[in-house]
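Of the protein chains in this complex, all but one are displayed in their positions.
Moving on to subunit A:
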Amino acid sequence: MRERYGINDGVHIVWHNGYLEPYRSPDGIETAKTVVFDGLEAAIRLRPDADEWESYFRAWQRWEAAAPNRTVVWIGTDVTQGVVPVDPEERRWRDAVGMCYQRLASLCCRVDRLWCGLAERLK
């Protein structure tokens, strides 16, 4: 990830880990050039609502556009390919992830699918 997107330790990075804690809002993040959101599917699980997430993605898109050389990177695992879960909550989460990824991909200027560290550029 760091290599592909030219992120190096000299740049101020804010790293959000969706597996450990909920994501925060863009308010007050001024000095960072790169903001990374890891574990997106886990974050979506806490609020499986694609409309809410779209507003959140757009808020970060505005943050990115508000100053030069800003980059927001979203990292998510594709959890949408297994057997359709019997549990309605699980199904709701899975659908929300699929919908969020579609909407996010339409906002992003670049989309990669990774397999064992090899990136396949989708957009």
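One rule holds for everything that comes next: contacts are C-beta pairs under 8 Å (C-beta built on N, C-alpha and C of every residue); 3 or more make two chains touch, one makes a residue touch a chain; residues count from 1.
Operating definition for what follows: contacts and distances are computed from a predicted model.
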Q: Leaving aside the chains on screen, match the unshown one to its UniProt name from "Adenosylcobinamide kinase", "Peroxiredoxin family protein", "ABC transporter permease" or "Starch-binding associating with outer membrane".
A: "Adenosylcobinamide kinase"
Q | Which residue of A:A42, A:V72 or A:L104 touches the chain not shown here | A | A:A42
Q: List the residues of subunit A that touch the chain left out of this view.
A: 19, 39, 41-42, 77-83, 90, 94, 115-118
